[in-house]
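A single protein chain has been omitted from the complex, and every remaining protein chain is retained in its original position.
Letters A and B mark the chains in the order given here, with residues in each chain numbered from 1 onward.
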Amino acid sequence: MAESLKVYFLVANRIYIGDCIRSTLGLSVENHYSHCCVFYNKMPRLTEYVKENIDWIRDMEGDVFCVVDTIEDEEAKKYNLEEAGLTPITLEELAQKLREADVIIGYGLPKQKHAPPPACAD
Amino acid sequence: MKLLHVYRTEPNEEVKKLVQILNEGNEAMEFKLYEAKEDADYDKLIQMIFEADKTISWW
Partner (left out) sequence: MAKDPDKLGIFVTNPQYMGHLMKIVEAAQRAGKKVKIFFTFKAVHLTKQPDFPKLVKMIPEPDLAICADSYTCEGFDVETDIPGGLTPKQMRTQAYHGEILDECGKYFVL
């Protein structure tokens, strides 16, 4: 049996959040301690699929965090914590966790400068 | 521990802060992928990845 690693996925781009959570779960089911850290953005509209993935990651001793001090918009922060139920973490607290991580994954594209147009705002 | 930070794009303030905390007590190297052009740049990257204990590739 391979060693269980502490893995942290970091996601900065809104379009990549849902898939980053799926990929995080992919390593949870491979017996790693797998975490997803959402930076900057409001979570996309929650589907049952995403909610189930978040629950499953937590069942497998991982977590999905919202890096609260990277989000300026209070409404977005409230949605991530209260509606999506993400675990709040500060950048400083996350940094301390990353010091203990075996694998850190900068997932997908960087943060976008502009808010999403209606076509992809959900 | 020897850490290698690879920047796919120019690092922003949050990345710089995380890198600073990660580097405390460690030996750190960095590679700007967004400036890589020649084969020699990529040879250097491979050499650094295999020299480092851990590589972190930032957005």
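By our rule, contacts are C-beta pairs under 8 Å (C-beta built on N, C-alpha and C of every residue); 3 or more make two chains touch, one makes a residue touch a chain.
Everything quoted here is computed from the prediction, not taken from an experiment.
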Positions on subunit A where the hidden chain makes contact: 2, 5, 7, 15-16, 19, 22-23, 25-27, 29-30, 32, 103, 105-109
Touching residues (missing chain, whole complex) on subunit B: 6, 8, 33, 36, 39, 41-43, 45-47, 49-50, 52, 55, 57
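The working rule: only the chains that are shown with their structure count from here on.
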Euclidean distance of C-alpha centroids - subunit A vs subunit B, Å: 22
Footprint of subunit A on subunit B - complex, ascending: 8-9, 12, 14, 17-18, 21-22, 24, 54, 56-59
Subunit A residues within the subunit B interface of the complex: 10, 12-13, 39, 67, 70, 91-92, 94-96, 98-99, 102, 104-111
